[in-house]
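See below for the structure under consideration.
The complex appears here minus one protein chain, its other protein chains still in place.
Per-chain numbering from 1; labels A and B assigned in written order.
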Amino acid sequence: MTEHPFAITLDVGTSRANHTGSWRTERPEYVRRLPPCNGACPAAEDCQGWLFHAESGDYEAAWRAIVADNPFPAVMGRVCYHPCETACNRGHLDEAVGINSVERFLGDLAIDRGWELPAALPGTGKRVLVVGAGPSGLSAAYHLRRLGHAVQVRDAAQRAGGMMRYGIPRYRLPREVLDAEIARITAMGVDLRMCAPVTDLAAAMAEGGFDAAFLAVGAGVGRRAHVPAGAAAKVIDAVAFLHAMEGAEPPRIGRRVVVYGGGDTAVDAARTAKRMGGEPVIVYRRTRDRMPAQDFEVREAEEEGVLVRWLSTITHVDAGEITVERMELDEHGFPQPTGETETLAADTVILALGQDCDLSLVHGLEGVEVADGTVRVGPDLMTGRPGVFAGGDMVPAERTCTTAIGHGRLAARHVDAWLRGTVHTPVPRPPLAEHASLNTWYYSEAPRTVRPHLEAARRSTGFDEVVAGLDEGTALFEARRCMSCGNCFECDNCFGVCPDNAVIKLGPGRGYRFDLEYCKGCGICATECPCGAIAMTPEPD
Amino acid sequence: MSTREIRYLQVGTHAVGNRLLDPSQRTVQADPERANALTCGHRACQGCGEALGARYVVDAALRATGGRLVAVNATGCLEVFSTPYPESSWQLPWLHSLFGNAPAVATGVAAALRARGLDDVRVLAQGGDGGTVDIGFGCLSGMFERNDDVLYVCYDNQGYMNTGVQRSGATPPAARTATTEAVGPHPGNPFGQGKDVPRIAMAHGIPYVATATVADLRDLEAKVERAMAIRGARYLHVLVPCPLGWGTPSNLTIRIARMATQSGLFPVFEARDGEVTGVTPIRQRVPVEDYLRPQRRFAHLFSHPSGAEALDRIRASAEANIRRYGLLDEEDRP
Partner (left out) sequence: MSVRQMEGARAVAETVAACRPQVVCAYPITPQTHIVEGLGALVKTGTLAPCEFVNVESEFAAMSVAIGASAAGARAYTATASQGLLFMTEALYNASGMGLPIVMTVANRAIGAPINIWNDHSDAMSQRDSGWIQLYAETNQEAMDLHPQAFRLAEELSVPVMVCMDGFVLTHAFEALEVPDQAAVDAFLPPFEPRQVLDPDAPLTIGAMVGPEAFTEVRYLAFHRQREALTRIPEIAGEFRAAFGRDSGGLLHTYRCEDATTVVLAMGSVLGTLKDAVDGLRDDGERIGVVGLTSFRPFPMDAVREALGAAERVIVLERAFSVGVGGIVSANVHMALAGLDQRYHTVIAGLGGRAITGRSLRAMLLDAIGGRLDPLVFLDLDRGLVDRELERVRGHRRSGPAAENILRDLGIVAGGPHR
């Protein structure tokens, strides 16, 4: 105590002796909620988590956070239909964060910089056979290898990638990008064997001494719906057509190309045909709003000059021409024939009416159940046969590359547990960080980065990428638009807005702590937390 | 501090801090080494806007002056909850004299410092709206007209809260207080009364006048910093919601202050030498009802027969503010 007049003059800061925490009836707690992007990601990426690193320019950390779940950031950043962005809470505010484009930026940067995947853990002595070198198989192989298992991948095709190579046109996914990301997986010591189909799984496993298998053969067989056709008619399926594009000799399709179907594959086929000098027309039996293809793909196709005949079916195919019938939607939205027909010139008809799986490798295999053209699996992706797991397009699920990659990741965890004689229990998901839990005042209304598109003319005459990537500045910009829903990102709001200085800042990366000696429980911190990472709970007795 | 540079950040211009910003561009409140001029253990109510505003202001002033600061405080909530013997929450030299004389006491402190050759030590005076717009107004006006080197900060919670929520010259029309009860044909505080002290301050021609709220920390800190860069009489009027007096949940203090600005009822602006030089435009406009409804002091507006007419008048006053200060871009105008 300094010498000063009694009582009326006081030493500074002495009120710290008064512990106002005793006033509290509710206390704040830091919580983590599930960001909608993460909740929506079929590959179980921690989008918010890796964006957090990208926001500070630590791109390698961001990339490493992605590949903890998904070894294909550069591929994902091009071909994923980004349900993360559809779910993004920022969509309520202005426009969703371009998560996908940032992922692509990071993926490309990793290839450019030569960043390597994490090394495998010490060997477990277990051997796993992966059938199919598509997204699901390679994803599983990567994760299993990381966990220390010996992994052999077998695939019937000449080159690895599955649908990433043989289904997605190169204007959407340049092959050097795909090759680079696959090479990183093989560099981990994954034994990749091409032109090596598995026709009898039991035999293959026994022969190779495998302890478990993950099947991911995909759905690579084009569905041949019955279309009456004359002998001279040139009809091919879209899967085969796109596959053939990867061969030495592109298929001859002529000038007038009709693509039959309304899914993404139809659009891919039409846009590919356009790039080959054709004049593609998509024939689809319903209307645009009912078309399953991604809207932006249809828009880009139309911009490139692809024509679409809505409400039309092909009733007959002949050499050089087809007959189409106009359809009408009934009150349930189903197309019904009208009997009105006309003919269209067509050198080639490409059928894009769906894909089936070649499940011959499990024919007769005890315990493996096949229904509706797919293999039945449990929540752990294991078939009815112990040690045999399956994923990707060959199991009932959404048939996207991202889902397939997610299956590979999930299967790897269950395979690993099974090999160790344990059970993999996924961490329970925290409650969703809903838009209502955010205080969006604190986010700036930044405009969305417009992905610079290649000029339409250039796009339609070659196989260069349609969508260019972000440069560092725009990627950073985009990453920083993330609102970090449900997860503290150290904005200092709680630290600043507490009228009682009852929030202790622990330093970068360490967040904050409530000082319950002084916290009066007013709840301002929770209300003003931009990302909903603070919850008020009743004070314990 | 340019707001343009950081506008693109996810949480840049509006939150307290941002790990992505250069430390020199972060708010004072984001700094773990901030002064905490008003420290823990004070006896303000839960969610007190004045406690928050005072720490914001004084910490910013301490940074702007390199810690060479003396504070003078009028009687009122802030004084009572911060300095009950034997505990003081202040961490800077602080003097409380009376309810109505803080501006004059500050003048005396400034005069003493000048006479003693301590020109680097600056003076900040602070009080509530009662101490400022009512009982201390004569001293305030005198301090202004002499252009004494004092930054006077009014923490406006729109009434005499310390004594039990009575009406002050800053109580808004229609508000219920203990002396303007929500009874009779025209419940609450009468229309057509009250003082607009920021404008009166401007009429003195003093070098700096500004308004701010606890809802916009960056703006508040920037204004304190600019004010401290100027010599002479300066006035800062900070809206600080009072959960007790306004009848709002303690967690809504900042949100309510924000809605006061976003409804147009509390214009945020800055003036130099008597002329408005900057306004903070409304960013997400809200109807006045959104601001009024969560406050129990305005509950009668939504239940009493006279409420509709009163709401019309309140809306009109928001419109008048919007016109006077240009708070909306042209296309945002109704």
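Note that in this section contacts are C-beta pairs under 8 Å (C-beta built on N, C-alpha and C of every residue); 3 or more make two chains touch, one makes a residue touch a chain.
Quick caveat: nothing in here was measured; it's all calculated off a predicted structure.
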Touching the left-out chain: which of B:G142, B:P173 or B:G232? B:G142
Among B:L92, B:V133 or B:I322, single out the residue that touches the unshown chain. B:L92
Would you indicate which residue among A:V12, A:L329, A:V370 or A:L516 is in contact with the undisplayed chain? A:V12
Residues on subunit B that touch the omitted chain in the whole complex? 67-70, 72-73, 79-80, 83-86, 88, 90-98, 100-101, 104-117, 121, 138-139, 141-142, 145-146, 148
Which parts of subunit A face the unshown chain closely enough to count as touching? 2, 4-12
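Simple rule for what comes next: only the chains that are shown with their structure count from here on.
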Between the Cα centroids of subunit A and subunit B the separation in whole angstrom comes to 49
Show which residues of subunit B lie in contact with subunit A when the two form their complex. 7-20, 26-27, 29-30, 32, 36, 38-44, 46-49, 51-52, 55, 82-83, 85-92, 94, 217, 243, 249-255, 258, 284
Touch list for subunit A against partner subunit B, complex: 7-8, 10-20, 23, 55-56, 441-444, 446, 477, 480-484, 489-493, 495-502, 505, 507-508, 515, 517-518, 520-524, 526-528, 530, 536
